[in-house]
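So the structure is just underneath, and the comments pick up after that.
Of the protein chains in this complex, one is absent; all others appear in place.
On to subunit A.
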Amino acid sequence: FPEMSHLPCLCWGAGAGQDVGRSCILVSIAGKNVMLDCGMHMGYNDDRRFPDFSYITQNGRLTDFLDCVIISHFHLDHCGALPYFSEMVGYDGPIYMTHPTKAICPILLEDYRKITVDKKGETNFFTSQMIKDCMKKVVAVHLHQTVQVDEELEIKAYYAGHVLGAAMFQIKVGCESVVYTGDYNMTPDRHLGAAWIDKCRPDLLITESTYATTIRDSKRCRERDFLKKVHETVERGGKVLIPVFALGRAQELCILLETFWERMNLKAPIYFSTGLTEKANHYYKLFITWTNQKIRKTFVQRNMFEFKHIKAFDRAFADNPGPMVVFATPGMLHAGQSLQIFRKWAGNEKNMVIMPGYCVQGTVGHKILSGQRKLEMEGRQILEVKMQVEYMSFSAHADAKGIMQLIRQAEPRNVLLVHGEAKKMEFLKQKIEQELNVSCYMPANGETTTIFTNPSIPVDISLGLLKRETAIGPLPDAKKPKLMHGTLIMKDNSFRLVSPEQALKELGLAEHQLRFTCRVHIQDPRKEHETVLRVYNHLKGQVVLKDYSVQHLPDGSITVESILIQATAHSEDQGTKVLLVSWTYQDEELGSYLTALLKKGLPPSTS
(Lines give C-alpha, C1' and ligand atoms only; values in the text may rest on other atoms or scores of the structure.)
Protein backbone atom coordinates (compact mmCIF):
# COMPACT_ATOMS: atom_id res chain seq x y z
CA PHE A 1 0.00 0.00 0.00
CA PRO A 2 1.38 3.34 -0.81
CA GLU A 3 1.70 5.16 2.40
CA MET A 4 1.85 8.90 2.30
CA SER A 5 3.18 10.89 5.09
CA HIS A 6 3.40 14.59 5.20
CA LEU A 7 6.79 15.23 6.52
CA PRO A 8 8.08 17.08 9.49
CA CYS A 9 7.61 20.69 9.00
CA LEU A 10 8.07 22.22 12.38
CA CYS A 11 5.66 25.00 11.57
CA TRP A 12 2.43 23.74 12.95
CA GLY A 13 -0.38 24.70 10.73
CA ALA A 14 -3.42 22.79 9.70
CA GLY A 15 -2.01 22.68 6.24
CA ALA A 16 1.44 23.16 4.91
CA GLY A 17 0.65 26.54 3.48
CA GLN A 18 -0.97 29.26 5.54
CA ASP A 19 2.29 31.02 5.86
CA VAL A 20 4.85 30.36 3.18
CA GLY A 21 5.81 26.98 4.52
CA ARG A 22 7.91 24.46 2.78
CA SER A 23 7.25 21.30 0.88
CA CYS A 24 8.68 17.99 1.95
CA ILE A 25 6.59 14.88 1.49
CA LEU A 26 7.50 11.28 2.00
CA VAL A 27 5.76 8.64 -0.09
CA SER A 28 6.05 4.91 0.37
CA ILE A 29 4.86 3.02 -2.64
CA ALA A 30 5.16 -0.74 -2.90
CA GLY A 31 8.11 -0.79 -0.53
CA LYS A 32 9.93 2.13 -2.15
CA ASN A 33 10.43 5.38 -0.24
CA VAL A 34 10.56 8.60 -2.18
CA MET A 35 10.99 12.11 -0.83
CA LEU A 36 9.13 14.75 -2.80
CA ASP A 37 10.77 18.16 -2.56
CA CYS A 38 13.08 19.31 0.17
CA GLY A 39 12.09 22.86 0.94
CA MET A 40 13.21 25.41 3.48
CA HIS A 41 11.24 27.95 5.47
CA MET A 42 12.56 31.44 4.90
CA GLY A 43 10.81 32.85 7.94
CA TYR A 44 13.31 31.37 10.40
CA ASN A 45 17.02 31.74 10.93
CA ASP A 46 17.46 28.70 13.13
CA ASP A 47 16.80 24.95 13.06
CA ARG A 48 13.18 25.57 12.23
CA ARG A 49 14.03 26.62 8.68
CA PHE A 50 14.80 23.02 7.62
CA PRO A 51 12.55 19.99 8.00
CA ASP A 52 13.51 17.77 10.91
CA PHE A 53 14.76 14.78 8.98
CA SER A 54 15.23 12.68 12.10
CA TYR A 55 11.54 11.84 11.84
CA ILE A 56 12.11 9.92 8.63
CA THR A 57 14.10 7.18 10.24
CA GLN A 58 15.00 6.92 13.88
CA ASN A 59 18.02 4.70 13.69
CA GLY A 60 18.72 3.92 10.08
CA ARG A 61 20.77 5.80 7.54
CA LEU A 62 18.73 8.04 5.27
CA THR A 63 20.58 6.80 2.22
CA ASP A 64 19.51 3.26 3.00
CA PHE A 65 15.95 4.24 3.73
CA LEU A 66 15.19 6.56 0.82
CA ASP A 67 15.25 5.29 -2.73
CA CYS A 68 15.37 8.76 -4.24
CA VAL A 69 14.59 12.44 -3.80
CA ILE A 70 12.62 14.35 -6.43
CA ILE A 71 12.63 18.14 -6.68
CA SER A 72 9.71 19.69 -8.56
CA HIS A 73 11.13 23.20 -9.19
CA PHE A 74 13.70 25.73 -8.12
CA HIS A 75 11.77 27.78 -5.55
CA LEU A 76 13.46 27.66 -2.16
CA ASP A 77 10.37 26.38 -0.40
CA HIS A 78 10.79 23.30 -2.57
CA CYS A 79 14.56 22.88 -2.84
CA GLY A 80 16.17 25.13 -0.22
CA ALA A 81 17.02 22.36 2.24
CA LEU A 82 18.56 20.09 -0.38
CA PRO A 83 22.25 20.94 0.18
CA TYR A 84 21.66 20.67 3.92
CA PHE A 85 20.04 17.28 3.42
CA SER A 86 22.67 15.86 1.10
CA GLU A 87 25.84 17.46 2.45
CA MET A 88 25.15 17.96 6.15
CA VAL A 89 22.55 15.39 7.13
CA GLY A 90 24.35 12.91 4.90
CA TYR A 91 21.86 11.67 2.31
CA ASP A 92 23.98 10.17 -0.43
CA GLY A 93 21.41 8.65 -2.78
CA PRO A 94 20.02 9.81 -6.11
CA ILE A 95 18.31 13.20 -6.53
CA TYR A 96 16.18 13.96 -9.60
CA MET A 97 15.07 17.23 -11.14
CA THR A 98 14.66 18.64 -14.62
CA HIS A 99 17.59 20.16 -16.53
CA PRO A 100 16.54 23.80 -16.04
CA THR A 101 15.91 23.23 -12.33
CA LYS A 102 19.36 21.72 -11.96
CA ALA A 103 20.91 24.70 -13.73
CA ILE A 104 18.99 27.37 -11.83
CA CYS A 105 18.83 25.86 -8.33
CA PRO A 106 22.40 26.79 -7.37
CA ILE A 107 21.83 30.44 -8.32
CA LEU A 108 18.94 30.77 -5.90
CA LEU A 109 20.70 28.79 -3.22
CA GLU A 110 23.71 31.09 -3.54
CA ASP A 111 21.37 34.06 -3.40
CA TYR A 112 19.94 32.86 -0.14
CA ARG A 113 23.26 31.78 1.32
CA LYS A 114 24.41 35.35 0.88
CA ILE A 115 21.53 36.63 2.98
CA THR A 116 22.35 34.22 5.78
CA VAL A 117 26.02 35.16 5.75
CA ASP A 118 24.91 38.76 6.02
CA LYS A 119 23.07 37.94 9.19
CA LYS A 120 25.83 37.28 11.60
CA GLY A 121 25.47 34.51 14.08
CA GLU A 122 23.80 32.21 11.61
CA THR A 123 25.15 28.75 12.00
CA ASN A 124 24.44 25.42 10.43
CA PHE A 125 24.13 26.79 6.95
CA PHE A 126 25.64 25.30 3.83
CA THR A 127 28.63 26.63 1.92
CA SER A 128 29.16 27.29 -1.79
CA GLN A 129 31.15 24.09 -2.07
CA MET A 130 28.28 22.15 -0.51
CA ILE A 131 25.84 23.61 -3.03
CA LYS A 132 28.13 22.50 -5.85
CA ASP A 133 28.71 19.04 -4.38
CA CYS A 134 24.98 18.63 -3.95
CA MET A 135 24.24 19.68 -7.53
CA LYS A 136 26.79 17.19 -8.79
CA LYS A 137 24.74 14.40 -7.28
CA VAL A 138 21.65 15.48 -9.16
CA VAL A 139 20.46 13.44 -12.11
CA ALA A 140 18.72 15.73 -14.59
CA VAL A 141 15.70 14.38 -16.42
CA HIS A 142 13.89 15.36 -19.62
CA LEU A 143 10.14 15.81 -19.91
CA HIS A 144 8.24 12.61 -20.64
CA GLN A 145 11.41 10.56 -20.26
CA THR A 146 10.85 7.43 -18.19
CA VAL A 147 13.73 7.23 -15.76
CA GLN A 148 14.44 3.92 -14.12
CA VAL A 149 15.61 4.68 -10.56
CA ASP A 150 16.10 1.00 -9.95
CA GLU A 151 14.63 -2.15 -11.40
CA GLU A 152 11.21 -1.53 -9.94
CA LEU A 153 10.93 2.20 -9.42
CA GLU A 154 10.45 4.53 -12.34
CA ILE A 155 9.70 8.22 -12.58
CA LYS A 156 8.51 10.51 -15.35
CA ALA A 157 8.34 14.29 -15.53
CA TYR A 158 5.46 16.35 -16.99
CA TYR A 159 5.32 20.03 -17.79
CA ALA A 160 3.95 22.11 -14.90
CA GLY A 161 4.23 25.75 -16.07
CA HIS A 162 4.66 27.81 -12.85
CA VAL A 163 8.37 28.63 -13.32
CA LEU A 164 11.00 27.63 -15.83
CA GLY A 165 11.75 23.93 -15.44
CA ALA A 166 8.89 23.19 -13.05
CA ALA A 167 7.64 19.65 -13.41
CA MET A 168 5.04 17.26 -12.10
CA PHE A 169 6.35 13.78 -11.45
CA GLN A 170 4.76 10.41 -11.89
CA ILE A 171 6.25 7.76 -9.61
CA LYS A 172 5.53 4.18 -10.52
CA VAL A 173 6.32 0.82 -8.98
CA GLY A 174 4.76 -2.13 -10.77
CA CYS A 175 1.14 -1.25 -11.37
CA GLU A 176 0.91 1.29 -8.55
CA SER A 177 1.57 4.93 -9.19
CA VAL A 178 1.53 8.36 -7.60
CA VAL A 179 1.60 11.75 -9.30
CA TYR A 180 3.08 14.73 -7.43
CA THR A 181 2.24 18.06 -9.00
CA GLY A 182 4.60 20.38 -7.16
CA ASP A 183 3.40 23.92 -7.96
CA TYR A 184 1.70 24.31 -11.33
CA ASN A 185 -0.61 26.50 -13.30
CA MET A 186 -3.15 25.56 -15.86
CA THR A 187 -3.13 28.79 -17.86
CA PRO A 188 -0.22 29.87 -20.02
CA ASP A 189 1.42 33.15 -19.06
CA ARG A 190 3.77 35.56 -20.74
CA HIS A 191 6.74 33.26 -20.75
CA LEU A 192 5.50 29.80 -19.82
CA GLY A 193 2.92 27.36 -21.09
CA ALA A 194 0.16 25.56 -19.16
CA ALA A 195 0.67 22.37 -17.19
CA TRP A 196 -0.18 19.15 -18.93
CA ILE A 197 -0.37 15.50 -17.94
CA ASP A 198 -1.71 12.46 -19.74
CA LYS A 199 -4.54 10.28 -18.54
CA CYS A 200 -2.23 8.18 -16.38
CA ARG A 201 -4.89 7.21 -13.79
CA PRO A 202 -2.59 7.16 -10.77
CA ASP A 203 -3.64 5.59 -7.50
CA LEU A 204 -2.96 8.94 -5.92
CA LEU A 205 -2.54 12.51 -7.11
CA ILE A 206 -0.79 14.80 -4.64
CA THR A 207 -1.66 18.32 -5.65
CA GLU A 208 -0.82 21.74 -4.31
CA SER A 209 -3.86 23.80 -3.38
CA THR A 210 -2.53 27.28 -2.81
CA TYR A 211 -5.51 28.91 -4.51
CA ALA A 212 -7.98 26.24 -3.51
CA THR A 213 -11.02 28.47 -3.43
CA THR A 214 -10.02 31.34 -5.61
CA ILE A 215 -10.89 31.76 -9.18
CA ARG A 216 -8.00 34.05 -10.07
CA ASP A 217 -8.52 37.18 -12.05
CA SER A 218 -6.68 37.14 -15.28
CA LYS A 219 -3.00 37.71 -15.01
CA ARG A 220 -3.33 40.22 -17.84
CA CYS A 221 -5.10 42.61 -15.47
CA ARG A 222 -2.32 42.40 -12.96
CA GLU A 223 0.23 42.95 -15.69
CA ARG A 224 -1.62 45.95 -17.01
CA ASP A 225 -1.83 47.35 -13.52
CA PHE A 226 1.88 46.84 -13.01
CA LEU A 227 2.82 48.57 -16.27
CA LYS A 228 0.50 51.43 -15.54
CA LYS A 229 2.02 52.04 -12.14
CA VAL A 230 5.58 51.87 -13.42
CA HIS A 231 4.74 54.13 -16.34
CA GLU A 232 3.05 56.76 -14.20
CA THR A 233 5.96 56.89 -11.79
CA VAL A 234 8.53 57.19 -14.53
CA GLU A 235 6.44 59.85 -16.29
CA ARG A 236 6.42 62.05 -13.22
CA GLY A 237 10.18 61.65 -12.94
CA GLY A 238 10.18 59.10 -10.11
CA LYS A 239 12.33 56.05 -9.61
CA VAL A 240 10.93 52.53 -9.40
CA LEU A 241 12.58 49.86 -7.29
CA ILE A 242 11.60 46.22 -7.81
CA PRO A 243 13.27 43.90 -5.28
CA VAL A 244 13.52 40.39 -6.74
CA PHE A 245 15.32 37.12 -6.35
CA ALA A 246 17.70 36.61 -9.23
CA LEU A 247 15.55 34.22 -11.13
CA GLY A 248 12.00 33.51 -12.05
CA ARG A 249 9.73 36.45 -11.46
CA ALA A 250 12.51 38.83 -12.43
CA GLN A 251 12.71 37.49 -15.97
CA GLU A 252 8.96 37.59 -16.40
CA LEU A 253 8.85 41.24 -15.37
CA CYS A 254 11.84 42.03 -17.58
CA ILE A 255 9.99 40.73 -20.63
CA LEU A 256 6.96 42.71 -19.63
CA LEU A 257 8.84 45.98 -19.24
CA GLU A 258 11.03 45.42 -22.28
CA THR A 259 8.06 44.98 -24.61
CA PHE A 260 6.21 47.88 -23.03
CA TRP A 261 9.21 50.20 -23.34
CA GLU A 262 9.58 49.17 -26.95
CA ARG A 263 5.93 49.74 -27.72
CA MET A 264 5.70 53.09 -25.92
CA ASN A 265 9.15 54.16 -27.03
CA LEU A 266 10.14 55.06 -23.48
CA LYS A 267 13.56 56.38 -22.72
CA ALA A 268 13.96 56.01 -18.97
CA PRO A 269 16.69 53.44 -18.21
CA ILE A 270 15.91 50.04 -16.75
CA TYR A 271 18.66 48.42 -14.74
CA PHE A 272 19.19 45.00 -13.30
CA SER A 273 21.42 45.25 -10.27
CA THR A 274 22.85 41.83 -10.06
CA GLY A 275 25.45 40.09 -12.14
CA LEU A 276 23.29 37.04 -12.07
CA THR A 277 20.92 38.28 -14.75
CA GLU A 278 23.28 37.35 -17.45
CA LYS A 279 23.37 33.82 -16.20
CA ALA A 280 19.65 33.80 -15.67
CA ASN A 281 18.92 35.06 -19.13
CA HIS A 282 21.42 32.58 -20.46
CA TYR A 283 19.33 29.80 -18.99
CA TYR A 284 16.12 31.15 -20.36
CA LYS A 285 17.77 31.10 -23.76
CA LEU A 286 19.21 27.65 -23.23
CA PHE A 287 15.91 26.18 -22.15
CA ILE A 288 13.81 27.89 -24.77
CA THR A 289 11.81 24.69 -25.30
CA TRP A 290 10.46 25.05 -21.79
CA THR A 291 8.99 28.47 -22.43
CA ASN A 292 5.66 29.06 -24.13
CA GLN A 293 4.85 28.84 -27.76
CA LYS A 294 4.89 32.57 -28.38
CA ILE A 295 8.40 32.95 -27.07
CA ARG A 296 9.54 29.96 -29.08
CA LYS A 297 7.99 31.32 -32.25
CA THR A 298 9.38 34.81 -31.97
CA PHE A 299 12.74 33.41 -30.97
CA VAL A 300 13.70 32.92 -34.59
CA GLN A 301 13.25 36.61 -35.37
CA ARG A 302 14.33 38.02 -32.06
CA ASN A 303 15.44 36.49 -28.78
CA MET A 304 13.07 37.82 -26.18
CA PHE A 305 15.70 37.52 -23.50
CA GLU A 306 18.20 39.70 -25.25
CA PHE A 307 16.96 42.90 -23.74
CA LYS A 308 17.51 46.15 -25.52
CA HIS A 309 16.36 48.43 -22.73
CA ILE A 310 17.56 46.57 -19.66
CA LYS A 311 21.14 47.19 -18.67
CA ALA A 312 23.48 46.23 -15.87
CA PHE A 313 23.32 48.47 -12.83
CA ASP A 314 26.28 50.21 -11.31
CA ARG A 315 26.14 51.25 -7.68
CA ALA A 316 26.76 54.85 -8.60
CA PHE A 317 23.59 55.01 -10.77
CA ALA A 318 21.36 55.10 -7.71
CA ASP A 319 22.31 58.74 -7.18
CA ASN A 320 21.64 59.77 -10.78
CA PRO A 321 18.89 62.30 -11.22
CA GLY A 322 15.81 61.50 -13.23
CA PRO A 323 13.56 58.51 -13.59
CA MET A 324 14.72 54.91 -13.75
CA VAL A 325 13.55 51.40 -13.00
CA VAL A 326 15.85 49.10 -11.02
CA PHE A 327 15.53 45.41 -10.37
CA ALA A 328 17.65 44.61 -7.30
CA THR A 329 18.32 41.56 -5.15
CA PRO A 330 17.43 40.24 -2.62
CA GLY A 331 13.71 40.01 -2.99
CA MET A 332 12.32 40.84 0.42
CA LEU A 333 14.57 43.82 1.20
CA HIS A 334 16.46 41.60 3.62
CA ALA A 335 19.78 43.38 3.20
CA GLY A 336 22.25 44.12 0.45
CA GLN A 337 21.74 46.07 -2.73
CA SER A 338 17.95 46.25 -2.79
CA LEU A 339 17.82 47.55 0.78
CA GLN A 340 20.54 50.10 0.10
CA ILE A 341 18.67 51.54 -2.88
CA PHE A 342 15.44 51.49 -0.91
CA ARG A 343 17.04 53.64 1.80
CA LYS A 344 18.19 56.15 -0.75
CA TRP A 345 14.86 56.47 -2.47
CA ALA A 346 12.36 55.94 0.32
CA GLY A 347 12.13 59.59 1.31
CA ASN A 348 10.82 60.84 -2.03
CA GLU A 349 7.11 60.53 -2.64
CA LYS A 350 7.68 60.55 -6.40
CA ASN A 351 9.39 57.16 -6.15
CA MET A 352 7.81 53.74 -5.89
CA VAL A 353 8.77 50.31 -4.67
CA ILE A 354 6.94 47.31 -6.11
CA MET A 355 7.12 44.07 -4.17
CA PRO A 356 6.35 41.31 -6.65
CA GLY A 357 6.26 38.51 -4.08
CA TYR A 358 5.65 37.51 -0.52
CA CYS A 359 7.87 38.83 2.29
CA VAL A 360 8.52 36.96 5.51
CA GLN A 361 8.32 38.66 8.90
CA GLY A 362 11.63 40.08 9.99
CA THR A 363 12.35 41.85 6.73
CA VAL A 364 11.93 45.46 5.70
CA GLY A 365 9.75 44.19 2.85
CA HIS A 366 7.28 42.75 5.32
CA LYS A 367 7.18 45.98 7.26
CA ILE A 368 6.38 48.25 4.36
CA LEU A 369 3.82 45.82 2.97
CA SER A 370 1.99 45.85 6.27
CA GLY A 371 1.80 49.61 5.97
CA GLN A 372 4.53 50.75 8.33
CA ARG A 373 5.88 54.08 7.20
CA LYS A 374 8.37 55.00 9.89
CA LEU A 375 11.09 52.41 9.98
CA GLU A 376 13.86 52.15 12.47
CA MET A 377 17.09 51.54 10.63
CA GLU A 378 20.50 50.58 11.81
CA GLY A 379 22.26 53.11 13.96
CA ARG A 380 18.96 54.20 15.50
CA GLN A 381 18.05 56.20 12.42
CA ILE A 382 14.42 56.59 11.54
CA LEU A 383 13.59 56.28 7.89
CA GLU A 384 10.38 57.87 6.79
CA VAL A 385 8.95 56.00 3.84
CA LYS A 386 7.29 58.51 1.59
CA MET A 387 7.65 56.57 -1.62
CA GLN A 388 4.66 54.63 -2.89
CA VAL A 389 4.60 50.97 -1.84
CA GLU A 390 2.85 48.45 -4.09
CA TYR A 391 2.35 44.74 -3.84
CA MET A 392 1.76 42.77 -7.00
CA SER A 393 1.33 39.07 -6.94
CA PHE A 394 2.54 37.44 -10.08
CA SER A 395 2.74 33.97 -8.68
CA ALA A 396 1.50 31.31 -11.01
CA HIS A 397 -0.49 28.67 -9.19
CA ALA A 398 -3.49 26.75 -10.39
CA ASP A 399 -6.78 28.09 -9.03
CA ALA A 400 -9.71 25.89 -8.00
CA LYS A 401 -10.79 25.59 -11.62
CA GLY A 402 -7.31 24.61 -12.71
CA ILE A 403 -6.94 22.00 -9.98
CA MET A 404 -10.24 20.39 -10.98
CA GLN A 405 -9.12 20.46 -14.60
CA LEU A 406 -5.89 18.65 -13.77
CA ILE A 407 -7.74 16.00 -11.77
CA ARG A 408 -10.06 15.44 -14.74
CA GLN A 409 -7.02 15.13 -16.97
CA ALA A 410 -5.13 12.59 -14.86
CA GLU A 411 -8.17 10.67 -13.52
CA PRO A 412 -6.61 9.62 -10.23
CA ARG A 413 -8.30 7.18 -7.84
CA ASN A 414 -7.45 9.35 -4.84
CA VAL A 415 -6.39 12.95 -4.33
CA LEU A 416 -4.26 14.38 -1.55
CA LEU A 417 -4.21 18.15 -1.04
CA VAL A 418 -1.08 19.85 0.23
CA HIS A 419 0.41 23.36 0.29
CA GLY A 420 -2.78 25.17 1.15
CA GLU A 421 -4.83 26.60 3.95
CA ALA A 422 -7.07 24.19 5.88
CA LYS A 423 -10.36 26.00 5.36
CA LYS A 424 -9.82 26.48 1.67
CA MET A 425 -8.68 22.92 1.26
CA GLU A 426 -11.82 21.65 2.98
CA PHE A 427 -13.92 23.48 0.39
CA LEU A 428 -11.95 22.02 -2.47
CA LYS A 429 -12.00 18.55 -0.94
CA GLN A 430 -15.81 18.57 -0.92
CA LYS A 431 -15.92 19.84 -4.45
CA ILE A 432 -13.61 17.08 -5.64
CA GLU A 433 -15.50 14.36 -3.79
CA GLN A 434 -18.89 15.56 -4.98
CA GLU A 435 -18.17 16.53 -8.54
CA LEU A 436 -15.56 13.98 -9.45
CA ASN A 437 -16.42 11.20 -7.03
CA VAL A 438 -12.80 10.76 -6.04
CA SER A 439 -11.66 10.25 -2.43
CA CYS A 440 -9.76 13.25 -1.20
CA TYR A 441 -7.44 13.66 1.78
CA MET A 442 -5.86 16.68 3.44
CA PRO A 443 -3.50 15.53 6.18
CA ALA A 444 -2.05 17.96 8.70
CA ASN A 445 1.70 18.30 8.90
CA GLY A 446 3.20 15.24 10.49
CA GLU A 447 0.17 13.07 9.80
CA THR A 448 0.36 9.92 7.74
CA THR A 449 -2.32 9.08 5.21
CA THR A 450 -2.59 5.52 4.05
CA ILE A 451 -4.21 4.79 0.72
CA PHE A 452 -5.36 1.29 -0.05
CA THR A 453 -4.90 0.20 -3.61
CA ASN A 454 -6.10 -2.79 -5.53
CA PRO A 455 -3.05 -3.76 -7.40
CA SER A 456 -3.85 -5.98 -10.38
CA ILE A 457 -1.01 -8.38 -10.77
CA PRO A 458 -0.82 -10.16 -14.12
CA VAL A 459 -0.55 -13.95 -13.82
CA ASP A 460 -0.01 -16.41 -16.67
CA ILE A 461 -2.21 -19.47 -16.67
CA SER A 462 -1.49 -22.74 -18.41
CA LEU A 463 -3.89 -23.59 -21.24
CA GLY A 464 -4.52 -27.08 -19.88
CA LEU A 465 -5.64 -25.73 -16.55
CA LEU A 466 -7.77 -23.07 -18.17
CA LYS A 467 -9.58 -25.65 -20.31
CA ARG A 468 -10.05 -28.00 -17.41
CA GLU A 469 -11.40 -25.34 -15.11
CA THR A 470 -13.76 -23.83 -17.66
CA ALA A 471 -15.13 -27.25 -18.43
CA ILE A 472 -16.39 -27.50 -14.85
CA GLY A 473 -19.45 -25.60 -13.82
CA PRO A 474 -21.39 -23.00 -15.80
CA LEU A 475 -20.14 -21.55 -19.06
CA PRO A 476 -17.83 -18.54 -18.80
CA ASP A 477 -19.63 -15.27 -18.29
CA ALA A 478 -17.86 -11.95 -18.56
CA LYS A 479 -20.03 -10.46 -15.84
CA LYS A 480 -19.52 -13.17 -13.26
CA PRO A 481 -16.05 -13.72 -11.93
CA LYS A 482 -15.11 -17.34 -11.74
CA LEU A 483 -13.14 -18.99 -9.00
CA MET A 484 -10.28 -21.10 -10.28
CA HIS A 485 -8.18 -23.63 -8.50
CA GLY A 486 -4.54 -24.10 -9.25
CA THR A 487 -1.07 -23.69 -7.88
CA LEU A 488 0.58 -20.26 -8.02
CA ILE A 489 4.24 -20.43 -8.86
CA MET A 490 6.25 -17.28 -8.19
CA LYS A 491 9.60 -17.54 -9.87
CA ASP A 492 12.02 -15.02 -11.35
CA ASN A 493 9.64 -12.11 -10.82
CA SER A 494 6.79 -13.78 -12.74
CA PHE A 495 3.59 -15.40 -11.61
CA ARG A 496 2.07 -18.50 -13.19
CA LEU A 497 -1.02 -20.46 -12.30
CA VAL A 498 -0.68 -24.16 -13.16
CA SER A 499 -2.44 -27.37 -12.21
CA PRO A 500 -1.19 -28.97 -9.00
CA GLU A 501 0.11 -31.94 -10.96
CA GLN A 502 2.15 -29.73 -13.26
CA ALA A 503 3.47 -27.74 -10.33
CA LEU A 504 4.62 -30.94 -8.66
CA LYS A 505 6.29 -32.03 -11.84
CA GLU A 506 8.02 -28.71 -12.47
CA LEU A 507 9.25 -28.31 -8.96
CA GLY A 508 10.23 -31.98 -8.64
CA LEU A 509 8.12 -32.51 -5.54
CA ALA A 510 6.33 -35.61 -4.33
CA GLU A 511 2.59 -35.37 -3.62
CA HIS A 512 1.36 -35.69 -0.09
CA GLN A 513 -2.22 -36.28 0.86
CA LEU A 514 -3.52 -34.42 3.83
CA ARG A 515 -6.53 -35.98 5.55
CA PHE A 516 -8.48 -34.66 8.48
CA THR A 517 -9.66 -37.25 10.96
CA CYS A 518 -12.31 -37.09 13.59
CA ARG A 519 -13.62 -39.68 16.08
CA VAL A 520 -17.33 -39.82 16.82
CA HIS A 521 -18.58 -41.90 19.74
CA ILE A 522 -21.93 -43.68 19.29
CA GLN A 523 -23.86 -45.69 21.84
CA ASP A 524 -24.61 -48.97 20.04
CA PRO A 525 -24.18 -52.39 21.66
CA ARG A 526 -24.31 -54.22 18.33
CA LYS A 527 -21.37 -55.69 16.41
CA GLU A 528 -19.25 -53.29 14.43
CA HIS A 529 -20.51 -54.36 11.00
CA GLU A 530 -24.08 -53.86 12.11
CA THR A 531 -23.30 -50.38 13.34
CA VAL A 532 -21.68 -49.66 10.00
CA LEU A 533 -24.77 -50.83 8.20
CA ARG A 534 -26.97 -48.59 10.36
CA VAL A 535 -24.73 -45.67 9.57
CA TYR A 536 -24.85 -46.51 5.88
CA ASN A 537 -28.61 -46.63 5.89
CA HIS A 538 -28.78 -43.39 7.81
CA LEU A 539 -26.60 -41.64 5.29
CA LYS A 540 -28.43 -43.10 2.33
CA GLY A 541 -31.61 -41.68 3.75
CA GLN A 542 -30.26 -38.13 3.87
CA VAL A 543 -31.81 -35.95 1.17
CA VAL A 544 -28.77 -33.67 1.22
CA LEU A 545 -26.55 -36.52 0.16
CA LYS A 546 -28.68 -37.78 -2.67
CA ASP A 547 -26.32 -36.40 -5.34
CA TYR A 548 -23.27 -37.90 -3.69
CA SER A 549 -22.06 -41.45 -4.09
CA VAL A 550 -22.42 -43.22 -0.74
CA GLN A 551 -20.83 -46.67 -0.83
CA HIS A 552 -20.52 -49.52 1.58
CA LEU A 553 -17.22 -51.25 0.78
CA PRO A 554 -16.50 -54.94 1.21
CA ASP A 555 -13.90 -54.22 3.91
CA GLY A 556 -16.64 -52.85 6.09
CA SER A 557 -16.03 -49.16 5.60
CA ILE A 558 -18.28 -46.47 4.11
CA THR A 559 -17.22 -43.81 1.63
CA VAL A 560 -19.01 -40.62 0.71
CA GLU A 561 -16.86 -39.08 -2.08
CA SER A 562 -13.43 -38.86 -0.41
CA ILE A 563 -14.79 -39.27 3.11
CA LEU A 564 -14.05 -42.59 4.75
CA ILE A 565 -15.98 -43.89 7.77
CA GLN A 566 -14.87 -46.92 9.78
CA ALA A 567 -16.25 -48.31 13.03
CA THR A 568 -14.41 -49.96 15.91
CA ALA A 569 -15.51 -51.05 19.33
CA HIS A 570 -14.39 -48.96 22.26
CA SER A 571 -11.54 -50.73 24.04
CA GLU A 572 -13.06 -50.28 27.49
CA ASP A 573 -16.75 -50.01 26.80
CA GLN A 574 -18.17 -52.53 24.32
CA GLY A 575 -21.48 -50.64 24.27
CA THR A 576 -19.77 -47.68 22.62
CA LYS A 577 -18.60 -47.72 19.03
CA VAL A 578 -16.01 -45.32 17.75
CA LEU A 579 -16.59 -43.98 14.24
CA LEU A 580 -13.41 -42.87 12.57
CA VAL A 581 -14.29 -40.20 9.97
CA SER A 582 -11.55 -38.93 7.67
CA TRP A 583 -11.59 -36.61 4.62
CA THR A 584 -9.31 -34.66 2.37
CA TYR A 585 -9.14 -30.89 2.50
CA GLN A 586 -11.01 -30.62 -0.79
CA ASP A 587 -14.07 -32.16 0.89
CA GLU A 588 -13.76 -30.12 4.07
CA GLU A 589 -17.34 -28.93 3.88
CA LEU A 590 -18.80 -32.40 3.37
CA GLY A 591 -16.54 -33.89 6.03
CA SER A 592 -17.68 -31.34 8.58
CA TYR A 593 -21.31 -31.91 7.64
CA LEU A 594 -21.03 -35.67 8.11
CA THR A 595 -19.20 -35.36 11.40
CA ALA A 596 -21.84 -33.01 12.72
CA LEU A 597 -24.56 -35.33 11.49
CA LEU A 598 -23.04 -38.41 13.12
CA LYS A 599 -22.44 -36.57 16.37
CA LYS A 600 -26.18 -36.14 16.67
CA GLY A 601 -26.39 -39.95 16.90
CA LEU A 602 -28.20 -42.56 14.79
CA PRO A 603 -31.97 -42.80 14.49
CA PRO A 604 -33.57 -45.62 16.43
CA SER A 605 -33.17 -48.94 14.63
CA THR A 606 -36.07 -49.95 12.43
CA SER A 607 -35.05 -53.60 12.20
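Everything below uses one rule, namely that a residue touches a chain if its C-beta (ideal position, glycine included) is under 8 Å from a C-beta of that chain, and two chains touch if they have at least 3 such contacts; residues count from 1.
As a working rule, contacts and distances are computed from a predicted model.
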Record lookup, UniProt, unshown chain, options "PdxS/SNZ N-terminal domain-containing protein", "BRAT1 protein", "Glycerol-3-phosphate acyltransferase 4" or "PIGP acetylglucosaminyltransferase" -> protein name "BRAT1 protein"
Full-complex touch with the removed chain, picking from A:Thr259, A:Gln340, A:Ser462 or A:Ser557, is A:Gln340
The one of A:Cys105, A:Ile270, A:Ile354 or A:Leu369 in touch with the missing chain is A:Leu369
Out of A:Asp183, A:Glu258 or A:Asp524, only one touches the absent chain, namely A:Asp183
Logged for subunit A, residues touching the omitted partner chain are 5, 8, 10-14, 17-21, 41-45, 48, 55, 58-61, 63-64, 75-77, 92-94, 110, 114, 117-122, 128, 132, 135-137, 183, 210-211, 214, 245, 273-276, 278-279, 282, 312, 314-316, 318-319, 331, 334-337, 339-340, 343-344, 357-364, 366-367, 369-372, 376-379, 381, 391, 393, 395, 397, 421, 444-448
